[in-house]
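The complex appears here minus one protein chain, its other protein chains still in place.
On to subunit A.
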Amino acid sequence: MARGAVATGAEGSATLKWIAIIGLLLVVAIPCLFIVVQAIFPEFGSGSFAAPFSVFFKTLIDPDLFGLAGNTLLLGVGTMVCAAILAVPLAALRALFRVPGALIWDALLLIPFMIPPYIAALGWIMTLQPRGYLEQLTGIHLAPLLFSVTGIMLIMGLNTFSVVYFVLSRTFETIGARYSDVGRVFGAGQWRSFWRITLPLSMPGLAASLLLVFAMSIEEYGTPAALGRRIGFEVLVTGIENRISEWPIDLPGSATLSLVLVSMALVAFMLQRWLLTRRDYRIVGGKPQAFDKKELGVWTLPVSLLFAFVAFLATGLPILAILATALSRTISGGLKPSNLGLDHFSELLGAGSEGLVALGNSLVLGTTTALLAGLLGAITAYSVVKGRGRFRIVLDALSITPNSLPGVVVAVGIILAWNQPWLPITPYNTPFILLLAYICILLPQPVRYATASLHQLGDNLEASARVCGSGPLKAFVRIVFPLILPSMVTAMILVFAVASRELVASLLVAPVGFQTIAVFIWQQFDQGSAGLGMAMAFCAVLITTLIPLALISLLRWASKGTVAGLR
């Protein structure tokens, strides 16, 4: 669309520009600002700017901080290693050989995206803990491994490696088709050409997806909280959560820790962006072409078993453990037919149950978040694409900032901003505060989708509406928005799925007595009603996966291919 520098006669709508600016200030800038201010001015909460930086530096040289930051790095790097060890061989096998049932493995490896990590972690606890399902079935338990730093890394690796697997198998396939065949023409064997051509060319893609895994793992709350706390392994996220939710509340400390965590995430994010925009990675884009894959021969069975084993660990085991717990009348009763029943489900879904309220709350919040974030995202992307000068840079920067804001940091920022005693009115202590948190965390998704599809729109589609006599706002409403709607719907579905089961921000900012799906599961598990919690977890996974899938196929059916972009 408009290319910047030149004075265009067809400026974007000023109304939309102001909506974008005010929306982003409210949702993103204010929480960030309050974190920074609180970190610098420890007395800010009581209205004073006294003793700037006093606590900031004290926290920075606090050995506690070194411990937390070190643990965070350790966890991030360890998770990266686990994810790489799991993903690289599978991706290479999948890309270069004819693996039987390849499409089925792909579909199964998508499921970890649908299970929130904290639910998977709870499933692992039920399986590996003493007297857990593994011990009931085989007589041994792996609690020492599970409740260890290595165990946390392994489980987070299992939750995240499919990101790397999908990026890498696609990259391997493209490069394999395009370049390594050329290498083979020049006399390199299959293995030589993999090591010398395909792997080096895939490095940027591998590194970028591993950095994403790193960012995901340092921002994760549920898994380290569920597993690490039992062995005293604290990371920045849990440290921040501690300082803001447990007495004595340490606002400046949590703000400073938040800044450290955000810096780490920011570095990972910038590195990733830099890797992906470098020229040598761009040649790797595009669709995989059909190319001759090797037969596995005698290795067919071992390779299939490997895929089955990893898919079972990443997908089957957590879900089965959740289901088993949900179906067991009592945990101590064990896996006996007499102990199985639908009691927890009927309690959860019975009239007037707390769980049902939580479920309803999350669905309403998820839907509202999806609609608002989608709308704000579309307006922001449009204003950025149409915009010029400094205003455009600021807007662009604000809209991608939440990419490096972990949920816990957003929560801290929102508490600091909206819990100020001098505010005449505040959304604090109402469900709206959750809406603010979710929109902030998820805004980058719709912005990314909208930007991509705005760039695909021809320049002239909007220009011709303007020449036909439509003002800028009307051109957006009648032409631009309907045209990017299909990809916005995809983005909004994604937002819904994540927002409706978000954990850490919900724990921190939900009004007293207000429950969401995640809060409910977490509390039930804490209070020892694992069965009820797992019944909710199972319903949540089912609902937040099935509703989006149903919506997508409904849309595909309704548009019957007439709307571009819905594949």
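Methods note: a residue touches a chain if its C-beta (ideal position, glycine included) is under 8 Å from a C-beta of that chain, and two chains touch if they have at least 3 such contacts; residues count from 1.
What we mean here is this: contacts and distances are computed from a predicted model.
Participant: Between "NADPH-dependent 2,4-dienoyl-CoA reductase/sulfur reductase-like enzyme", "Mono/diheme cytochrome c family protein", "ABC transporter ATP-binding protein" or "NADH-quinone oxidoreductase subunit D", which matches the UniProt record of the unshown chain?
Facilitator: In UniProt, the chain excluded from the picture bears the name "ABC transporter ATP-binding protein".
Participant: Quick one: say which of A:Thr150, A:Thr430 or A:Asn460 touches the chain that got left out.
Facilitator: That would be A:Asn460, which touches the missing chain.
Participant: Specify the residue from the set A:Ala255, A:Ile479 or A:Ile493 that touches the hidden chain.
Facilitator: Considering all chains, including the one not shown, the answer is A:Ile479.
Participant: At which residues does subunit A meet the chain that is not included here?
Facilitator: On the side of subunit A, residues 5-11, 458, 460-461, 463-472, 474, 478-479, 482-483, 562-564 touch the unshown chain.
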